[in-house]
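Below is one structure, written out as structure tokens; the observations come after it.
Here the complex is missing one protein chain, while the rest keep their positions.
Every chain is named by a letter (A and B) in the order it is written, and numbering of its residues begins at 1.
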Amino acid sequence: MKTIDLSRRGFLKVGAATTAAAAAAPTVLEAMEVEVGGKDFGPVTKAERKAIPITCHVCNIQDGALAFVENGRVVKLEGNPEHVSTRGRLCAKGNAGMWYSYDPDRILYPLKRAGKRGEGKWKRITWDEALAEIAKKLDAALQEDPNSIMLKYGRNRSGGAIDRFMQTLGSATVVNHTSVCESSKKVGMEPTWGPDIETPDFANTKYILNFGSNIMEAAYFHNPYSQRLTEGMADNKAKLVTFDVRLSNTAGRSDEWIPVFPGTDGAVALAIGHVILREDLQDSDFIETWTNVTVAELKNHYKQYTPEWASKLSGVPVATIERIAREFAQTKPATTYTYRGPAKHLYGSYNEKACMMLPIMTGNIEVRGGYCLPRGMSWPQPQPAPPKPAKPSYLAHPDEYPLAAHKVSHLVPFWIAEGKQKINVYFTYQDNPVYTNPGSDAVWGKLFRDEKLIPFLVSMSPFMGEETALADIILPDCPYLERWEPESMPNSLWPWLGIRQPVIKPLGESRENRIILRDIIHALDKDGSRGMKKYWEFKDGEEYMRHHFDNVPGLKEAGGLEFLKKHGVYPIYGKLDPKSGQVVDKTGRPIQPEFGLHKKQLSSEDMTGAAVDAKGIITKNGKAIGVQRNGKNYVGFPTGNRLVNVRVDEWADFGFNPMPTFKQIPWHKEMKDDELILTTYKINVHKQSRTAAVKWLAEIMHSNPVWINSATGRKLGVKTGDLVRVESKVGYLVTKAYVFEGIHPRVVAIPTAFGHWAYGRLASGARAKLRSEKAGSWGANDDPDLKNVWWDDKGVHPNNIIPVVADPIGGSQGWYDTVVQVKKAGPSDKYGDSVGYWDKHVDAFKETMRYAYTGDKHREMHPEMSSWKGPGSVKKKEGGH
Amino acid sequence: MTEKLTSSSETRGVQGKKRYAMVIDLRRCIGCDACMVACKAEFDVPVGVFRTWVPYRVTGTYPNVKKHFLPRLCNHCDDPPCVRACPVGATYKEEDGGFVLQRYERCIGCKACMASCPYNARFMLPDNRTYTEVTNVVDKCTFCYHRVTEGLAPACVQTCIGRARIFGDLNDPNSEVAQLVATQPVQVLRPEEGTKPNVFYIGADRNLTEHGRAVYDTPEVLEEDRKNFTDAG
Partner (left out) sequence: MADFNIFHHMPWEPTYAIYFFVIGISAALFFFSALSWFNDAFLSLRHRAFYASFVLLVIGGLLLIGDLSQPMRFINILNPFYLNFASPLAWGGLNLVSFGLVSVLYYLAMSTQSPHAKVLGIIGSLLALGLPVYTGFDLTVHQNRPVWNTPLMPVLFVAMSIVSGAAVATFLALGEERLQGVLRAIILWSAGAVAVMLVSLLGTTAYGGVGQELTFMLMTSGMLGLIFLGLGIAVGLAAPIALLLVLGRNATGTMAASVLLLIGGMALRYSILIGGQLVQTYF
């Protein structure tokens, strides 16, 4: 999902020349006398355990890690001490990663469905049988239309192999999961300043305004950012202010938790901006130099967003808005941070944009302690590479959402059901929409069970997830400790490259993903006559990896893949100081990142043949390459015009407001007194659908009662422990209540990661199922420790009752917009009931498409755009996004 | 250390001996529970028992609400009642370093040490473990003796995301723990028990670290779980 897109972030490419700039003064205390990491010993055997560097993939943050092996078994994981982002630490989930490999309910050989879809009956088959059958289906599909072969992935860390596979087949029907993730945040940011995420310098900042990000438990990037955040707060005395609808761990550990009415962060941010501009606290120099608006324009535009207006919408007192505005503008350096809280609403892109305006107007961009551009590195692909598919695919780029650069995956089932595009073969890879998407089983379960809509469903997965349980063929993929993969993540201010390498051989008959893909192509194009095989000529994962790493400048000289196999990460910036937990240079002082990337100057070579226009934009070969300011030629920001686009003209083309704005969710306006808003969220020890079977994590948390504010509880007559029925317009569920002070009175909250009905015995049935069903149904070894499981609860999953909502700009799911009623459970309600209705989900789908730029509600929502000429006025772009 | 020695087993301030201690800076603890899982992995700790755990409490009234975490583990007491209680010397104190440790092969499983520990730091190992053969005896946090004696930090300290856990030799005036204990307002848990704990907290609020009313007025949503747990024992 967060693959480093070089074309967009190209200028951030960093080679061997990456410098660790000036060192800071040494800190006071002496070192902890003990080393912090890199080695481990068996407590019983006393023998040193073998350490192999890898990249963690229990969640999608990709922290550098070490795997320790004793007697051929991965027994311990720890952060890679040579990794500048992770600095030797892993989170709770990362520490439990070996259980992905040793899950007793893991699938270790290919399976073919024996009964009806989803009936749970399987036949063990050989790889050759599985591949032959898949090749047969692909062959038939290719005759009809390559785009009828669909692949949808959730996590894709293949470093290009998945795209290569689909391009080899000539299909453009590749869909990711990003629209259920954070896509409106990305789309809110990208047209404005280029990248899809910010990298705040938490360690050196003095003030943090956090809008709806749960950094201390989740977020991009929980582990590395929490480290810097505690450093900033404890050592640098930074103030953390968190806007959230509930008391996340982050909110609970913040200097101030400011509860907001759901979906109104944008209004609050605009009002903070209003106060800053009204009181002339902005950084005029930055605005005039680096953005596409003037201070005067900005002041004029922000006049409408008064604190009184925002207070009415959000419930945040006027005085608080004014105080926060002054604190934020007058404390330097300061930064904001956002994640899914503001973005996962109907107009999430507007919310995100409004939030990011704050560091922009205060000039906190790319400064020490401020709001910085992400840093990443990239790698080349093996050659030759297959060409791009010939025809675009509707499902990959639906016409109604032209600005949704990260797709609109959660509407796909409805479009398939509507017949928008025919699917013959569907591959699912590291994606569990039947559990993780809005509507979950009621929508995706229904789609996958329908053999007319999805005639052939292949899952590449080590686990019997809810999606895999509905497949026709299961190919046993390897969990992360058994795979080769290239990695890079902008999870600190230092760019890096890393690898994942097999710590142990693939267990059973499992094969790592790139090998599976190769084997499918080889089965389809046995003799190479179809011209597909030539893109897949490598003998193993390691050889594929050499293509990526043996030619990266800098790394090549250091030893290429061999260097990475030994160190796990490149470059090595310094050594981990046991005392401070920081990476330090040779003199023992913490290494410092570079700031001001946009102020890098273009070389004279760059400038030859370039032209500079009246606004100072430097263009070469029809592309903007920089900005001229005060006689200097800067690279600027990675946008089309190398500026920060406060005004996004492309949005106006489709009738959206190009300037920072806020739209209240229309159905929130009409909420009755007894209606509440359902929020779902992530917790420190679980990872979406993937960790409920990990015993050490399930042990810490295995149930998810619905949070209700005390005052609301009194009103409803509900106490902690009571069974309640939570009903939305598309379904209802029955769960237990947890009534306390840590949540907005108009919000109820249910964490995700619980209430499985597949994914092995522990996840779907806890103690009862572990006792009644045997381990190793699909070839894995038992774990005797599971006999110690004492809990019966598995929680309740909320997604059945969450309707689809699509941000008409970003295409993102509005997870946090669901209106519900909460009542004490009735006599026929049972704990764990969770019911969603397909028809009602279809109604929600139709309703949400009315907000698309082509829909009838679009204009109604944008009276300020009355001069827009309507959908017909838009020129169709070629080739999607 | 100005504290006078009151029992022969004390190692704090003894010349030539190490006295390992942990400082947990609650201002830095984010409740991520990484320490809990790292410890589980390090020792193949079975499900149902913990050498370290991170309870939390929520205080205040909406909207002024806070969350507090309190990482817990064996205090490696300088005057450990568990060592005193063990009839067969299966739990003992390592003089150099002050680790309170178990001799698994000697333990008869009378649980006197569990009854005597004011901190619930000890537990009985069940029949089943993943790959370690030591079962059905009492176990507890070892302060990662096997790592520390190799010059490494304990596993929970190693992974601590907030860098809230700091480990070292209290008898070495230059160590980070010695300096923190000397210069910061530190607390220990249940000091009235006279155990002389060697896990020090910065920023612990006694109102929150001791028994609260919640014991009597238990939140029912956990009660069902608690009942399952107790029955399973």
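Please note the rule applied: a residue touches a chain if its C-beta (ideal position, glycine included) is under 8 Å from a C-beta of that chain, and two chains touch if they have at least 3 such contacts.
Model, not experiment: these values are computed from the prediction.
In the complete complex, the hidden chain is touched by one of A:Asn704, A:Ser764, A:Asn788 or A:Ser834, namely A:Asn704. Within the whole complex, the absent chain has one touching residue among B:Cys86, B:Cys141, B:Val181 or B:Ala204, and that is B:Cys86. In the complete complex, the residue from B:Ala112, B:Ala164 or B:Val177 that touches the missing chain is B:Ala112.
Annotation for subunit B: contacts to the undisplayed chain at residues 50, 53, 55-58, 81, 83-90, 106-112, 114-120, 122-124, 136-138, 190, 192-194, 210-216, 218-219, 221-222, 225-226, 229-230, 233.
In the analysis below, only the chains that are shown with their structure count from here on.
Computed centre separation for the pair subunit A/subunit B is 36 angstrom, with centres defined by C-alpha atoms.
Remark: subunit B residues 25, 27-28, 30-34, 36-38, 40-44, 46-48, 58, 60-63, 65-68, 126-134, 142, 144-148, 150-153, 155, 157-164, 166-169, 172, 174-177, 179-180, 219-221, 223-225, 228-229, 231-233 touch subunit A in the complex.
Of all residues in subunit A, those touching subunit B in their complex are 29-37, 39-44, 46, 71, 73, 75-79, 88-96, 98, 216-217, 222-223, 226-227, 229-231, 233-234, 247, 249-253, 257-259, 578-579, 581, 684-685, 695-697, 699-700, 703, 705, 709-711, 719-721, 736-738, 740-743, 745, 767, 783-793.
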